[in-house]
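Mind looking over this structure? Questions follow.
Of the protein chains in this complex, one is absent; all others appear in place.
Going in written order, the chains are labelled A and B, and every chain counts its residues from 1.
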Amino acid sequence: MIFQQIINGLMLGATYSLVAIGYTLIFGVLGILHFAHGEVLMAGAFMGLYIITWSGLPLYIALPLAMLATGILGVLIDLLAIRPLRKDFHLAPLLSTIGVTIILQNLAVKLFGGFGTRFPDAIGTTNYQVGSFFISSVNVLILGISLSLMVGLYFIIAKTKIGKGMRAVSENHMVAGLLGVNVDWIVLITFGIASALAGAAGVMIGLAFHAISPFIGLTFALKGLVVMLLGGLGNVAGAMIGGLILGLAEVLSIVLLPTEINLQDIFSFGIMILILIFKPTGLFGTRIRQG
Amino acid sequence: MILEIKNIIKYFNGFCALMNVGLEVEENTLHAIIGPNGAGKTTLFNLISGMYDVSEGQIAFRKKPINELRPHQRAELGIARTFQIVRLFGHMNVLENVMLGSHCKTKTGLLRTLFRISLRELKEEKTTRENAMRWLEFVGIAQKANQIAVNLPHAEQRLVEIARALSQDPDLLLFDEPAAGMNPKETVDLESLIVKINQMGKTVLLIEHNMELVMEISHVISVLNFGAKIAEGKPSEIQQNPAVIEAYLGRKR
Partner (left out) sequence: MDYLTSVVTIAGINIIMALSFYLPFMTGQISLGQAGFMSIGAYASAVCTVKFGIPYVPAVLIGGICSAMVGFVLGLPALRIKGIYLLLLTLGFGEIVRVVFINIDYIGGAAGFPGIPYQEHTLLYAYGMVLILIVFFNRLRKSRMGRACQAVGTDEDAAEVLGVNIIAVKLTAFSTGAFIAGIGGGIFAHYQEYIEPLMFDVMHAVELIVFTIFGGIQIFWGPIFGAFVLTLVPEFLRIIQEWRMELYGALLVLMMIVRPQGIISLDSVWSIEYAVRRLFRIKTTGVLSPSRTEGK
């Protein structure tokens, strides 16, 4: 039974990691916390839902399509709401992304209704037996996809020229620019990648919970930010590990605490407060730029 | 001895910025702190003014330990500072910036602001303004009192910052690279200003890279390198000190 919960926790945690990685990438490269990232996840979830229901395409095509669409959304947000901002007002990106959040969430409520929408079963649920435990295909799929995405991301960051650009820009914006890195382009790509990851997370959440609503954006925004705090701002590996930790902690808290108290959401909230008060640099330390 | 620093150690996440640094500053002196970039000079200032906490060690002001005091309490005791990069409050005008210096010496709180119980608040405001104008005249930019602080040229902003520090009526002033970014004429004016301040009876702790200025006006010089104090003494002694020369120029091959 516990094993089952651990698998669930890891699965949940994997989605949190994907969201948090997106936040961290954007923070590393741009120095801002992208408040609307949760709404991007929500948009990705709905895009995935409609792609699957309208086109009947199998998951292994629908998911990349949803990721592409979400990536484009992220790029649009960068182009329209972030890049044109003046650099001298330090609150501008935060307020602008709040504006984007309002737009996206209210549009979603108008388009999809304020209540949950059922997410189609894109894959048959079969249970596999491992020893004396059961793992469902949903678990396998989500863990597998998340893992592949994270490995793919690591590959991009560590081995490709673009990744090098991302690392350079997150070290030092100005110097990277002087050295010939096209900073705007790198930021754009980062937004695209981060948003695509969030889109993937959104679709997988739909698969895992069988339902999504326009309000999951804020919930996952909060969780993603808590994970970033856990892992340290700008620290991609920390985000990966932190996500898994949070997922496990949440699931185990349901198991261990009496069932009347639904502490799940307040849990991450409480963790955030504790970390901010006692160890603002995160469990694994910050790696933000100086200055 | 107005300021005594004993065995200060400061770590930042494993990186040691200051290792066992000690400093004794005599009252009324002009005491310079020099050293290559990254030596820990500004860190030291941040520890004295309270922006950072020490990892280990004691800081005492007029024999009173101040480790546990918050920055605003240290300001009330009489410690004032300027910053390496000028930190004025951008959207206020020059006069308002300098009037803020008097904050630690005045008392009008929120309720009295609202309910104007007596004329005392108005009187205090008037005194604060006159005080601020006086210090602006002292540093020589009284005519810019009504301008928005952030619109002034760099050297004048620095003067405003100094006037602001002075209106705290401090006994100890910490100047962090005040001459940075100034042209030769401005530097000369700054030099005489600092000397004037010292002659008024205030103790000045000065971080500077401009060696001419430092050698010209300091009574005592302390030299830091890689977080440790490597030399201390009168300007003439420091100029001859081999450790200091090595720190700046490298070892003679």
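The definition used in the following text is that contacts are C-beta pairs under 8 Å (C-beta built on N, C-alpha and C of every residue); 3 or more make two chains touch, one makes a residue touch a chain.
Bear in mind that the values here come from a model prediction, so they are computed numbers and not experimental data.
J.: So which of B:Q168, B:N198 or B:S218 would be touching the chain we can't see?
T.: The missing chain is touched by B:Q168.
J.: Which residue from A:V138, A:V251 or A:M272 sits in contact with the chain not drawn here?
T.: Counting the whole complex, the residue in contact with the absent chain is A:M272.
J.: Touch as defined at the start, partner being the missing chain; which of A:S55, A:N106, A:S148 or A:N182 qualifies?
T.: Considering all chains, including the one not shown, the answer is A:N106.
J.: Which of A:F89, A:F115 or A:F155 sits in contact with the chain that's absent?
T.: A:F89
J.: At which residues does chain A meet the chain that is not included here?
T.: Residues touching the hidden chain, for chain A, are 33, 35, 80-81, 84-86, 89, 91-96, 98-104, 106-107, 218, 222, 225, 229, 266, 269, 272-273, 276-277, 280.
J.: Where does chain B touch the missing chain, residue by residue?
T.: With respect to the unshown chain, the touching residues of chain B are 49-51, 70-72, 74-76, 80-81, 83, 87, 89-93, 95-96, 99-106, 108-110, 113-114, 116, 121, 124-126, 128-129, 142-143, 145-148, 164, 168.
Heads up, the rule we're going with is that only the chains that are shown with their structure count from here on.
J.: Could you grab the centroid distance between chain A and chain B? Build each centroid from C-alpha atoms only and quote it in angstrom.
T.: Spacing between the chain centres: roughly 45 Å.
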